[in-house]
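Here the complex is missing a single protein chain, while all its other protein chains stay put.
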Amino acid sequence: MAGSPSRAAGRRLQLPLLCLFLQGATAVLFAVFVRYNHKTDAALWHRGNHSNADNEFYFRYPSFQDVHAMVFVGFGFLMVFLQRYGFSSVGFTFLLAAFALQWSTLVQGFLHSFHSGHIHVGVESMINADFCVGAVLISSGALLGKTGPAQLLLMALLEVVLFGINEFVLLHLLGVRVWGGMEWGVGGGQGQPLSQEHGGGGGVLPLHLTAPPQVRDAGGSMTIHTFGAYFGLVLSRVLYRPQLEKSKHRQGSVYHSDLFAMIGTIFLWIFWPSFNSALTALGTGQHQTALNTYYSLAASTLSTFALSALVGEDGRLDMVHIQNAALAGGVVVGTSSEMMLTPFGALAAGFLAGTVSTLGYKFFTPILESKFKVQDTSGVHNLHGMPGVLGALLGVLVAGLATHEAYGDGLERVFPLIAEGQRSATSQAMYQLFGLFVTLMFASVGGGLGGLLLKLPFLDSPLDSQCYEDQVHWQVPGEHEDEAQRPLRVEEADTQA
Amino acid sequence: MAGSPSRAAGRRLQLPLLCLFLQGATAVLFAVFVRYNHKTDAALWHRGNHSNADNEFYFRYPSFQDVHAMVFVGFGFLMVFLQRYGFSSVGFTFLLAAFALQWSTLVQGFLHSFHSGHIHVGVESMINADFCVGAVLISSGALLGKTGPAQLLLMALLEVVLFGINEFVLLHLLGVRVWGGMEWGVGGGQGQPLSQEHGGGGGVLPLHLTAPPQVRDAGGSMTIHTFGAYFGLVLSRVLYRPQLEKSKHRQGSVYHSDLFAMIGTIFLWIFWPSFNSALTALGTGQHQTALNTYYSLAASTLSTFALSALVGEDGRLDMVHIQNAALAGGVVVGTSSEMMLTPFGALAAGFLAGTVSTLGYKFFTPILESKFKVQDTSGVHNLHGMPGVLGALLGVLVAGLATHEAYGDGLERVFPLIAEGQRSATSQAMYQLFGLFVTLMFASVGGGLGGLLLKLPFLDSPLDSQCYEDQVHWQVPGEHEDEAQRPLRVEEADTQA
Partner (left out) sequence: MAGSPSRAAGRRLQLPLLCLFLQGATAVLFAVFVRYNHKTDAALWHRGNHSNADNEFYFRYPSFQDVHAMVFVGFGFLMVFLQRYGFSSVGFTFLLAAFALQWSTLVQGFLHSFHSGHIHVGVESMINADFCVGAVLISSGALLGKTGPAQLLLMALLEVVLFGINEFVLLHLLGVRVWGGMEWGVGGGQGQPLSQEHGGGGGVLPLHLTAPPQVRDAGGSMTIHTFGAYFGLVLSRVLYRPQLEKSKHRQGSVYHSDLFAMIGTIFLWIFWPSFNSALTALGTGQHQTALNTYYSLAASTLSTFALSALVGEDGRLDMVHIQNAALAGGVVVGTSSEMMLTPFGALAAGFLAGTVSTLGYKFFTPILESKFKVQDTSGVHNLHGMPGVLGALLGVLVAGLATHEAYGDGLERVFPLIAEGQRSATSQAMYQLFGLFVTLMFASVGGGLGGLLLKLPFLDSPLDSQCYEDQVHWQVPGEHEDEAQRPLRVEEADTQA
């Protein structure tokens, strides 16, 4: 069918029809189910009892904006490193994120804040939605350049659901018993009993009680990074292209595309402390989480430079390592940064993550392709996969060391089940470990299903010779003012196949 | 006179002399009139009664910083899409904004916060000034590449005054009667009775009573977007260049200029929730406004991708649409996002705006030039004009549906005149509609006057063959390290004319 007019016509319609359908369906579901929550709706916010200054907006929105910048600027530009795929990298990230944030508002809403027949939204649902988008974009990094936008939207449709279920299982179902007679809390997206926290601190009415989370993962080492990475890697395995070397000449960077990618890197790096702390407990919780992440990132940057020079040809640094592995410090403390990690612990974790990630780019990515047939375009296994698993294991370790002495009153917030004597620290550590296995299982099965979905034969997918190429999807201007549009045309290219 | 030495000398002096004069005059006016307000000046902030934590700074400054980033990063880089006009796009945006923010502090100060012979400034005057700068930059987008910096400064000199008067009329003069015996409030720039809001919430002394606004327009669908767009379009009409095709070869983008422009797009997109909510009521007001804008932008992104692919050659996406129309969701809820729009309403509005905007780029911009002789370089009619008018009409609709039940205590904040029984919802809707007409009138007459001003024969303006060209105004390096400066020189070029 390749190269035929019908195929071109099909491609012409797949993306717009899918966009229109998904947006239409989402809007209908919003109309039926989504309502402002008590902190967003003036009629529900009883003015006499609350000060406007206590609205959760002021404690979460600055963090949200940083997370938002990471998702759209950070991920978007980080993927611009490919020489001829800049429009697609930043554009499809934009499209995918704009859809996935709506869809995850619905999915997470059904699972976490559905009561009286409605989903209730506010700043914490915005953060949770952006977190889920992060996982989807991580997965898309493994597929970068090898899938069309319609395929990516379908992937998001599936992945957001599985992300929500996995998170729900970790937060609420892993325990021996589910608390009876209690409603899920309004702000329980990441399992943070927000209302209670805030109620204790600022006078917000505790609207609903919240069951304590079974597994802690505030910054998503498991639920975001591990899940997103292995979902994408398994999916990439299913979509394995043995003939991909036809597009190898476009798989590298050029000088200015690497500089654009550094915009993404730096914005991810500077705002990661806000990412990990966005949904932790108010007060010392957010404060400590941000501080730990700041130290961890600094250490992963130094270990990345050290290792990149050590393993580089003639001792020269490799921009791919700096762009990616320097960020591993943020991933590796995703679970433990809200715990009593200590500043030293944060440095050590970051150092280890930067090392593992850099070595992964150098030595493991080639093996992943040659032996395991996983073509991981932007190296998500090195930046999110391994550091995510390490981060989950670090969470096991730190949770296992939790004591009343070290946490004081904070124990009630971070590990309520330990504080209330329902669990020992060792037992909590085992739950954390089990959470990692559950996540890996969901990610693998989900990625496999995703691969089957994306292989549906009628879906438009770039040819092996057309991967990493903007012109398949975009009207592309020349590189200089005196150039006409580039000679390669999609229709002609189709006939190569 | 073209090409003569005297012209070159004139050009040499126009910009610096105008900059020096404007800055000098502004400084003198600041010395005479501008003082810190009660929230900024320690001597006026009675320590015994106020907690530092209640200073309005903490509730508005994070929003201000986002707005500031939109103005300087967002607008600046969005306009870098032209292949040879990057220095001018980002540089003149910078210059224009730096002047206009000072000038609008004065103009808005005289109109809104002038008492006891002084203008009182603080974080809300910074936000209001940046909002006015937004309108000026929108207008400049229609003229991009066709005017010199001195012309743009003169445009700002006029436009800021008209912006201030239009806003003042909408907020205070449209009503049947002006409240007697009341002083305008300190923070009334956008008509938000800030002190009262805050007084109710946090203990700030209600320094001055504020008359309730006649028309609501928190995010400026009318006062910023509609006003800025039609002011610029009418001005562009007056400056119509029939010979502009002499510069057509420079009017497109190149690959990396489109990527730079995406930096602008993404920063505008992520911070737009802060823009619309920056001056809304504290607490639920800001919370709900940000949430509505977030949803609207997500939907406009999906409809933009859908429509761009639908109308694109071979179904391929057009970067111009993505860079611009995806932002229309922020414009279209500028008036209504502080109202009970509902999440579904936000999605529907954004979807419509993205659709109209994309279709505008494809079908209406060419007609605008050929039939209406309006050369709209960056398509402000599509991004700000039509979505701004749609946003005003949406405000009419949503205001007309306002009820005590839906808004609860919030009615007093959003529509105080309805809450106090002085107006029906239908009557408020009529005021909103009348506000749109007033804005269109001010913009059109103002744009016409601006055109006459900019046509003053002694003003330096690029030749028809020199539009969209940085070298007219800048010392430009080559594109590669082995290139000398580009061959085209302004002096030689002048002789073409």
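Letters A and B mark the chains in the order given here, with residues in each chain numbered from 1 onward.
The rule is short, and it goes like this: contacts are C-beta pairs under 8 Å (C-beta built on N, C-alpha and C of every residue); 3 or more make two chains touch, one makes a residue touch a chain.
Quantities reported herein were computed from a predicted structural model and do not represent experimental measurements.
Trainee: Out of A:I119, A:L297 or A:V374, point to the residue that touches the absent chain in the complete complex.
Mentor: Of all options in A:I119, A:L297 or A:V374, contact with the hidden chain holds for A:L297.
Trainee: Which listed residue (B:F87, B:Y240, B:F372 or B:F434) would be found touching the missing chain in the intact complex?
Mentor: Here the residue in touch with the unshown chain is B:F87.
Trainee: Kindly state which of the options B:Y36, B:Y240, B:F372 or B:F434 is in contact with the chain not pictured.
Mentor: Candidates B:Y36, B:Y240, B:F372 or B:F434; residue touching the omitted chain: B:Y36.
Trainee: Against the chain that's been left off, what residues of chain A make contact? List them.
Mentor: Within chain A, the residues that touch the unshown chain are 53-54, 58-59, 62, 66, 83-84, 197-198, 200-202, 249-250, 252-256, 258-259, 262-263, 266-267, 269-271, 274, 281-288, 290-291, 294-295, 297-299, 301-303, 305-307, 309-310, 312-319, 322, 326, 342-344, 347-348, 351, 405-411, 413-414, 479.
Trainee: In terms of residues, what is the contact footprint of the unshown chain on chain B?
Mentor: So the residues of chain B touching the unseen chain are 8, 11-13, 15-17, 19-20, 22-23, 26-27, 30-31, 34-36, 39-47, 50-53, 55-58, 61-62, 65, 68-69, 72-73, 76-77, 80, 86-87, 90-91, 94-95, 98-99, 101-102, 121-123, 126, 149, 256, 260, 263, 471, 473-481, 483, 490-491.
Basically, only the chains that are shown with their structure count from here on.
Trainee: Quick one: chain A and chain B, Cα centre-to-centre, how many Å?
Mentor: Spacing between the chain centres: roughly 33 Å.
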